[in-house]
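What follows is part of the complex, with its chains left where they were.
Here the chain labels run A, B and C in written order, and each chain numbers its own residues starting at 1.
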Amino acid sequence: MHTGKSYKLSEFLVWTRRKVYLLVALGFFPVILYEVFGIKWLDIPWPVIALLGTSTAFIVGFTNTQTYRRTEEAQQIWTNILSLSRSWGLICRDLVDDANHTKTLIYRHFAWLTALRYHLREHRVWESANKKHNAEYQQYYSIPEWETPLDIELAKYLSAKELKYILTTDNKATQILGLQSKTVKSLYNKEKLVLIQFIEIERAIRDLFLQQAKSEQMKDAPYPRQYAIINTFFVWLFCTLLPFGMIKDFDKLNEVVEGAIKGHMVWLLVPFSTLISWMFTSLEQVGESTENPFEGSANDVPISQMSRAIEIELRELLGETELPPALEPKNDIIL
Amino acid sequence: MHTGKSYKLSEFLVWTRRKVYLLVALGFFPVILYEVFGIKWLDIPWPVIALLGTSTAFIVGFTNTQTYRRTEEAQQIWTNILSLSRSWGLICRDLVDDANHTKTLIYRHFAWLTALRYHLREHRVWESANKKHNAEYQQYYSIPEWETPLDIELAKYLSAKELKYILTTDNKATQILGLQSKTVKSLYNKEKLVLIQFIEIERAIRDLFLQQAKSEQMKDAPYPRQYAIINTFFVWLFCTLLPFGMIKDFDKLNEVVEGAIKGHMVWLLVPFSTLISWMFTSLEQVGESTENPFEGSANDVPISQMSRAIEIELRELLGETELPPALEPKNDIIL
Amino acid sequence: MHTGKSYKLSEFLVWTRRKVYLLVALGFFPVILYEVFGIKWLDIPWPVIALLGTSTAFIVGFTNTQTYRRTEEAQQIWTNILSLSRSWGLICRDLVDDANHTKTLIYRHFAWLTALRYHLREHRVWESANKKHNAEYQQYYSIPEWETPLDIELAKYLSAKELKYILTTDNKATQILGLQSKTVKSLYNKEKLVLIQFIEIERAIRDLFLQQAKSEQMKDAPYPRQYAIINTFFVWLFCTLLPFGMIKDFDKLNEVVEGAIKGHMVWLLVPFSTLISWMFTSLEQVGESTENPFEGSANDVPISQMSRAIEIELRELLGETELPPALEPKNDIIL
């Protein structure tokens, strides 16, 4: 997540420069045909372009609405995880009357958070984090999950035996919650908890399961590819045809100028068609980079930071005083 | 669900080719009347076309928003089923203190998932999975529910007696949950469960009922046909009139060309009208193929894969080690 | 609900024919003034029409979004009723340990469904089911609630004494749930239920109350009339002015034709203005016929069919074998 005032125009230009090169080429193409090769009928009637442009704006607007909602929903899921984690802390401290087990249950919760965020930050083929324009930007911030291996992180929170078991399982987060339930059950069997407490804690686990499932689905169900591709078609068809639609209008400018530039006004088309096209492709690129909120891009939901905040608050609840530092943004980017 | 980077343009063209043929014909029709039969007044004023085009973009945008939401909702329903299934696993393992009954309850849950997904993958007359362009694409992926009969799948999870009974019932998923409730009740009667546990499990069954009902309604209540048809009218009326609206503009190009092509520029209309029309019909086709998320098309919610994942995780919870393999995408398509 | 592949174009034309007549007249009106009476200044500048057309498309789009959501919400309410009914069946069977009372409670639930759906299918003055174009279509399907009187239907499910009482009450569905609560309370007083069970069942009644209230409000709070009327104004103002805006464009076609038709091209305006206007009025008519999901129109939520399905499933749960048949669509329409 970018937590600065704004992206800078220069950052934005660098980030989108590859598309700008392409758009400039698309602008030169009809002009060269027209001016150099003299193919004067290269004129698509403007109304066709206008209709296509309006439709493209519709489609891109639709796509960006949906990608925005994906990131918004991911944010809400983790807001719920934050809130449930705090409740989990209180439940473990005040319902479970045993400092040892309280600590075990709370640390294992950190393990759950860790397993979940490592899973969410894995790479998927449809994600755009590895596209060149995003990959080169990754040097400006850090992605904790890509820097330390999972087992080292988990070892902070789990006993050696549990760690070994969890590393063999398929869905680590699920099985960690399975361990939580097992511990609670054994407390119930040992009569350290009465039934109502036991069930209340099981319900808390169920609430965590729901947020875990939602996170995983957001990760593993991409923005429908059929919608993604039709969006791309519209944008690029529009960018390709746009300069053909403007060529006559720029040619007419030759009537009002004098001197050396007379007869060459069509070349002016290139900056303008690039500018307009660039707005549309940038809009598309912004949407695409918001589509997957857990991919390690600069626009991710900051799940590492939130997990750390939870750790700090729950350790404070336990009465610990040596707390890990909060994660800080690097170049205004915090993950 | 398509889990690749993107559909390929070539795949898309093949998928939409039948409509392209028709659109080409619609493009040639006015040109032939104009050029061959010399009917020169075949000109619909462009503003009429522009107005119709904008309206059509509105309507198609509306339709695609709704069809997107249907698939999104179906995804959410199954995210809930995933989450509730995990909780069901923990409830059966940790509330029910009897390994045999735990296993019965969990396996019967697999039977419920199976009955539900077979029901959801049945054919409905309004679904587009059997339309030619979708049917021919089905060779590239597999639909587990269409490959093995239901009774063979259910036999893995139910006793012979239960299987026989369930196969006679009208709504199998409902009656399987009925069996679950009966088992839990008998455990309560035998005093293996106390009342609070019994009621907690009944609530879990109620939560499953809700997701089942939502799945079934999504299956059986189609996108309102009155909206579907007006959408189709708009798109095809637009595609039919579009070339009539462009004919004069292309005829004017004859004024700026020389040589053999002079006088024949109107024929250029065909590729352009086809291109624009194709964007609109493709948009419609994408919407239509997203409308029914459980029809066996490439854009379905992957309920077979999710059911298998649940089976793997819950068996792991039971301590089993011989687990079935996860379902893998075939040509990037996973159902 | 229409459960076929699609409405047919011919059905649609018949359904909208009355408006077509009017639109044809609106098309002829300016042409006659122009051609017959020679009032040549009858020309509204096209940009005015285009602006009005775009705005009309906005407004109609807004209206159709809202009417769609009304039907969608009605569908969700009844999905909840379906789900809660199944839970109610299990609760009555497995929490209440008395086959007689179980049957009483479940049959009275059928009475509740019946009272509710009869209430929902009553006529309201703002509903469009009685408009000519809808009324004539009603011969193609059947509306069970309009065929059998309520008391005969209720008599199947209630004792004579209860029936008599219920028929005197103002809100029958509410008072039937009142009877359910009374029965449960007497079971609790007789110690056939313990308190926790009693409260669990009361909660189930509360959930049914919520869906009942939502259904009733959907029935009794129409789509706000102030929005409905402004929508109608926009559509008809547009349809009235549209031919005035096209008249000059068609007059110009006289310049390119020869022979007998020369000088008469303006008459061509009529089919085109009718076609465009018809798209807009059809869109409005589709919206209007979706506005009230419980009015007995072909686009209703199928509450009769769902009530019957519930009856079949719950009787199956009770172990009954002589089940009523499922309701079947008639000409693809099922209510």
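The criterion applied here is as follows: a contact is a pair of C-beta atoms (placed from the backbone, for glycine too) under 8 Å apart; a residue touches a chain by one contact, two chains touch by 3 or more.
These numbers were taken from a predicted model, which means no experiment stands behind them.
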Copy count of the single sequence across the entire complex, 3 present: 5
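FYI, only the chains that are shown with their structure count from here on.
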Cα-centroid distance, chain A relative to chain C, in whole angstrom: 40
Between chain C and chain B, distance of the C-alpha-averaged centres to the nearest whole Å: 25
For chain A, residues contacting two or more additional chains: none
Complex interface listing, chain C residues touching chain B: 1-7, 9, 12, 46, 49-50, 53-54, 57-58, 61, 64-65, 68, 71, 75, 78-80, 82-83, 86-87, 89-91, 93-95, 194, 196-197, 200, 246, 249-250, 253, 256-257, 261, 265, 272, 275-276, 279-280, 282-283, 286, 289-290, 299, 301-302, 309, 312-313, 316-317, 323, 326
Chain C partner contacts - residues on chain B that touch it in the complex: 40-41, 43-45, 47-48, 50-52, 54-55, 58-59, 62, 66, 124-126, 169-171, 174-175, 177-178, 181-182, 184-185, 195-196, 199, 202, 205-206, 209-210, 212-214, 216-217, 221-222, 224-230, 232-234, 237
